[in-house]
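Only one protein chain is missing; all other protein chains are in place.
== chain A ==
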Amino acid sequence: MKVAVLRFPGTNCEFDTQYAFEKLGHTTELVWHESKELPEDIDLVVVPGGFSYGDYLRSGSIARFSPVMKAVSAYADAGGKVLGICNGFQILTEAGLLPGALKRNNNLHFISKHQTLCVINNDNAFLNKCEKGEVLNIPIAHADGNYYIDEDGFKKLEANGQILLRYSDENGNPVVVNGSVTSIAGVCNEAKNVFGLMPHPERALEAILGSEDGVRMLQGFEA
């Protein structure tokens, strides 16, 4: 598999993401945000975590206008798979590639810790190696991870199986972490080829880091 990892001014998880996919045996290529095209023959675009443009104005709001995002939109419209992690999730919602928006955590804190998550739907490329209802341990690190969507939007998400992950306790019961609507931690688009989540699966690949649960998430993209 060939993975394109985007890089904006302020991105800081591009090397972790690259390491993660290469550890799984894939080739990766970093793509600078000014690039108007994506590399040829890629199987996945990852918009990694960080602080694109310093989170000025709103997280992800300026990065979405970078030239490369036009290419990402076209790639997604043609059915290409796109994964946004943390700041990448914020960028994809700002770009309208994913529904909803991320706002400041309810407690106004930057939250950085290991967090258990419940797999809500696995009928998608991202989580097909996980079981529905399975509880995963994946680190979170964000200040603006409070997912918001209005009631109509939420109903659509639920009906289409677009809710991927919820913050949960060890038994899979939803817990309030940052104020997200119904504890949502990750969603996908209607066509199920664009995925976004606040937790960092690329930081949970080795037992020495406290969890290997990120492996199966990222393996989901393997054909």
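Here is the rule we use: a residue touches a chain if its C-beta (ideal position, glycine included) is under 8 Å from a C-beta of that chain, and two chains touch if they have at least 3 such contacts; residues count from 1.
In this section, contacts and distances are computed from a predicted model.
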According to its UniProt entry, is the unseen chain "histidine kinase", "Phosphoribosylformylglycinamidine synthase subunit PurS", "Carbohydrate ABC transporter membrane protein 1 (CUT1 family)" or "EfeO-type cupredoxin-like domain-containing protein"?
"Phosphoribosylformylglycinamidine synthase subunit PurS"
Of A:32, A:65 or A:110, which residue touches the hidden chain?
A:65
Using the touch definition up top, pick the residue from A:105, A:168 or A:211 that touches the left-out chain.
A:105
Hey, which chain A residues sit against the chain that's not shown?
57-58, 61-62, 65, 93-94, 100-101, 103-108, 146, 148-150, 179
